[in-house]
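Below: one structure, written as structure tokens.
Note that this complex is displayed minus one protein chain, with the remaining chains in position.
A, B, C and D are the chain letters, set down in written order, and residue numbers restart from 1 in every chain.
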Amino acid sequence: MSLLSVENLAIHFGGVKAVDGISFDVQAGEVFTIVGPNGAGKSTIFNLISRFYQPTHGKIVFDGQDITRTPAHNIAELGIARTFQNIELFDHSTVLQNLLVGGHTKRRASWIEDVLHLPRSRANEREARHAVEEIIDFLDLAAYRDKMIAGLPYGVRKVVEIARALASDPRLILLDEPASGLSVEETADMAFWIEDMKKDLGLTVLMVEHDMSLVSAVSDRVLAVVEGKPLALGTSAEVQSDPRVIEAYLGTAA
Amino acid sequence: QTRGVTDDEIIIGAYQDLSGGFAAFSVPAVEAVNQLFEEVNAAGGIHGRQLRYIVEDHGYQVPRAAQAANKLVNRDNVFAMLLSLGTPHNLAAFRVMDPNGVPSVFPLTAARQMIEGPEELRYTATASYYDGVRAAAGFLIEGQGIETVCSMYIPSDFGEEIHEATVDEAEARGVNYAAETTHRPDESDFTGALARLREAGCELITVALTIRPTITVVATAKQMGWDDARFLVSSAGFHTAIAKVPGGITEGLYAGAGWQDLEARMETPEVAEWVATMMDRTGEFPGTGALLGQSAAHALVNALEIAGPDLTLESFTAAMETLDYDDPIAGNHMQMGPGDHEGATEIFISQIQDGGWVLVDTVETD
Amino acid sequence: MDALQLLIGGVANGCIYGLVALGFVLIYKASEAVNFAQGDMLMLGAFLGIAFINGDRADLPFLLGLIAASLCLGALAYALDRFVLRAIFGQPQFAMVILTIALGFILRFAAGTFWGYDPVSLETPFAGEILRLGSLTLAVADLIIILATGALTFTLWLFFGRTRLGVAMQASSQNQMAAYYMGIPVKRVNSIVWGLSGVVSAIAGVLFAAKGAVEPSVGLLFGIKAFAAAVIGGFGSLPGALLGGLLIGVIEQVAARYAPSGYSQIAPYALMLLVLILRPGGLFAQIAQKKV
Amino acid sequence: MTAQTPPNVMEVRNVETFYGPIMALRGVSIDVPQGKIVTILGANGAGKTTLMKTVSGALDPEKGTVTFLGERVEGSEPDQMVRRGLAHVPEGREVFPFLSVEENLKLGAYTRRDREIGDDIEMCYQYFPILKERRAQQAGTLSGGQQQMLAIGRGLMARPKLMLLDEPSLGLSPLLVQEIFGIIRRLNEEQGVTMLLVEQNAQIALNTADYGYVLEIGRIVMANDADKLLASQDIQEFYLGGGHGANQRDQKRWKRKKTWR
Partner (left out) sequence: MRIHFKRSYDEDIRLFEDWRRMAKYAVLLAVMIALPALVSAYFLGEVTLVLIYCIAGMGLMILAGHTGQISLGHAAFMAIGAFSNLWFMEQGMSFLLALPLSAVFTGLVGAIIALPILRLSGIYLAIATLALSIIIEDIAIIAEPFTGGVGGVFAPPVDVLGTSVDRYGSPNLFYWMCLSVVVIVLLGYANLLRSATGRSFLAVRDSEVSARALGVNVTRTKALAFGLSCAVTGIAGALYAHFVQVVNYESFLVLLSINLVLLVVIGGLGSIHGAFFGAVVVGLMPQFIAIARDFLQGSVGIDISAYPGLDTTVFAVIIIAMVIYEPLGIYGFYMKIKTQWQLFPLARRDMFRRSKSYLKTERMR
């Protein structure tokens, strides 16, 4: 059964039909990639799934549960984490603190226990730190552990953002252009990490990406969208050879 | 050894509003005190002791007033407070002054709480706002056949006092107290409030606002074409600046106060001389604040003289209770006695005519 | 008639709130900084007006004095930005809030030291002049205030929306670095807008002084009410500032007339809170959810 | 300097730039010859953006000199640099979010007074038709790639002599990446605009550029003609992705150490 299914999703901003009737299913354990020209509505789909936007139409079902009306701050708890196209980190905190916020949904102590530092709060802290250190190891972030975000190189920030998403221990992770701004070498690393997330952590990945080398390397299935509408769905190779996709998105030289 | 008194110095303190909304009272008052003290000091001081006036600014903030009082009492070791401004500020400061036996001499607020407390530590200078307004309102009701009185006031103890005076006087005279409006010190337009009072048929309106809004109220009434209303202010509004507003906007305003306006009494030599001194000093015609400062400082100096070289709280109290003289500058009569720590008691009713305050009647209270 | 009379009084007073609010909004529009000394600039403008116009001072004709006061305050505000505020260019907004609060203290001190703490009034050619239209009485001062404010708001609105410099100012407030990359001298633009705001404040101050009297402390609380006006209109909108000012001016009078005394003073702020609860960005909001 | 080398539009000598205590540029020198496209390659955090900001005046160098069109310009404000003929398309778009697309473009021509501004806006619209469609939309609500187009178009509006492009392909679709580099080449050939280009996509950057520098941790570690760099073993390995590929997915990860540093 599919982990996430999106049915006939649509959202309009004034006259702009940013997403206009998109349906797809993401199977548990796969890497599902959305590609499409700029402004096709890819990030908007992410914003709809993470409930930042209210769809004009359609339905979003995650793990059998209709989340079309779930408040945005309850999404993480259900097991959906995301990153952002433009990097949205807590700039005045360290990498460690950023990741700890990632574990916010796992806490059990109430604020009163926190203020009094009761045992449950302390236990929470230990667990959170344990989980976070594992992720730091997983993504090779040890060198940056106690550095402030403001001042870290772009590439590192991209990784920190993924780490923070992982810290919420999700089942589905949404990655918005994970490789943009990365060098070829770093993009290759990113491919490995996505692989590892899928294989070692058993995550399902929904990704938006323009770098075809990464898309080909990791995707199980690819959906091409244009102007808010689906264009093609299939394996990476199938989609990349679709003449309509080439015309609208890839260009001849790709 | 008496606190604040050494062989060559007597230290007097005050917490004032030098930088806030009531600076118009404090600043000239301090100036006038300093002027007199300097004069006294230059003439050899009081029984060989120089007067030192330490002024702290609280900017009309209670916390800072409490701090200032703490400093003046516990650090500067003052002998007495003179002319400290603000009701809650004084009430807070009394808490540190009373246990240390520091008398409050002529605080710059006529709230009635200023006289409540240990008798030997409380002195007020002139008739309260309450007495002033009652007397003047009575005079107007009587003389002009007024049947409906009203009040506009800031809801502070100052305002409340005047409001109460108006209500009480209306009741005593059997006329109708018809309406009231309250205001914030910062208000700048009174069209709505005046419309309401006009609707209620008010003939006499007591006004307990600070000076600037008082001017605006009278001006607005004129602009509304409401010419037959009589406005009455307390001593707090009995200020030269109001008479001087250009365009004759404030013509006809009444005041009931514990002292007389200076301008009309310039032929009195003492007044002329003092005004000249103050003009020299500040470049400005001395106003209400300066007058209050001068007369309070004058009274204190007199009492200290009388108390003699052996200055203690007891000798000071005794001296204060003997004060009995005509104050030429304030134009009133300062008189205290055992059990009577309220100074001058007459009420002067004045009206603005041709850009100056003109005395229309004098009422003796008590 | 009573209501109409009330409305006119409220509108005239609201115009002055609107003018001060306009001063805030100008600066905000060009730098997203909020000038907490704006009310004190009004006070300074009023004193300058008095210094130039009153018979016992410079004794200039009213219009000339108004212009002189505007120029003076404009220059002063320009200099303030150039020599004080520029030192914190690029620092968080909060720094500006603190800095202007402190500046307000200093301006009040300066005014008190120069002009004393007693209230003074402005001599105007139209002091006490009244126009009677049937049972309606109109103060000439009010009429002049309403006309001047309307004209000023319209001009500034055109300036910001239509001129190159105006759009450049908006750009500077949205992204200082990018504005620099467009060749906009952001710091100078900031100083210019401060100067402009000084001119507006001077006009507001003179009109304010024409209605009553001024003393050094009038600015602080008047400024806060003008803030409320700007917020109601949506900080950053010029017509909004005027509208906010008018609403506050009118509600104040209406509340003073009809609400129980003691409650009426709350009305302007209650109105502001109400507007904010319904529309968190004010009536003409220019805030947006971040696009991610 | 040999006879066929054109004069340098910009010369950077021994520049050191700091962020507080952090030294981001450790003595960088580069030349940008008239009419050429120069590219700067380097890993994340190497200091490419810092270098661009330093030459355009957004940061002040602590040491060293920057010469633009024969004049020393280090430490000038960015707006003066624009007036001198430099346009900087910054990293991360930086559009004016509350202004419309068209207002953004017009601001690109802020320093110009001529009558051809309207024509140039049309030119931008030709390059990026979507912008024309969205001319009245607030720039802040454009998609990431649309904002990038707007930022580039806005840079073109200044008609600069030297154009700095910091990662222009960031977030653009493959089709548009090709188009952007086509535009860069055309502007360079047809209008003689000199370009200084920072790009993660080293392949396309070196294909477009005449000359390339490699920046590592604040220092220039390599400099050569673009085609020579393209052929170099190290560049192949670390910037063009030679050695990694889909076929190696299942192998253990390993990294070869760079031979320079």
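In the analysis below, a residue touches a chain if its C-beta (ideal position, glycine included) is under 8 Å from a C-beta of that chain, and two chains touch if they have at least 3 such contacts.
Computed from a predicted structure; not experimentally measured.
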item: Chains in view that touch the one left out, judged over the entire complex; value: A, B, C, D
item: Options A:77, A:200 or A:238, residue touching the unrepresented chain; value: A:77
item: Touch criterion as defined above, residue of A:102, A:181 or A:228 at the omitted chain; value: A:102
item: Option from C:45, C:112, C:166 or C:195 whose C-beta touches the chain left out; value: C:112
item: Contact footprint on chain D, counting only the chain that is left out; value: 17-21, 58-60, 62, 97-98, 140
item: Interface residues of chain A (partner: the chain not displayed); value: 50, 52, 71-77, 81-82, 84, 88-93, 97, 100-105, 107, 109, 111, 114-117, 121-122, 124-126, 128-130, 133, 164, 168
item: Residue ranges of chain B at the interface with the undisplayed chain; value: 16, 18-20, 23, 26-27, 30, 54-57, 59-64, 66-68, 70-71, 73-76, 86-88, 91-92, 95-96, 99, 113, 155-157, 159-160, 184
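The rule is simple: only the chains that are shown with their structure count from here on.
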item: Chains touching both chain A and chain D, listed by label; value: C
item: Top chain pair, ranked by number of contacting C-beta pairs; value: B-C
item: Reference chain A; chain at largest CA-centroid distance; value: B
item: Centre-to-centre distance between chain D and chain C (centres being mean Cα positions), rounded to whole Å; value: 44
item: Separation of chain B from chain D, taking each centre as the mean of its C-alpha atoms, in whole Å; value: 73
item: Set of chain B residues in contact with two or more other chains; value: none
item: Numbers and ranges of chain C residues touching at least 2 other chains; value: none
item: Chain pairs in mutual contact under the definition given at the outset; value: A-C, A-D, B-C, C-D
item: Touch list for chain D against partner chain C, complex; value: 56-58, 77-79, 82-83, 87-90, 94-99, 103, 106-108, 110-111, 138, 140-142, 154, 158
item: Touching residues (chain side chain C, partner chain B) in the complex; value: 2, 5-6, 9-10, 12-13, 16, 54-55, 105, 108-109, 112, 116-124, 127-128, 130, 132, 137, 139, 141-142, 208, 211-218, 220-222, 225, 249, 252-258, 261-262, 264-265
item: Chain A contact footprint on chain D (complex, rising order); value: 19, 22, 43-45, 91-92, 130, 134, 137, 141-146, 148-149, 167, 170-179, 200-203, 238-241, 244, 246, 249, 253
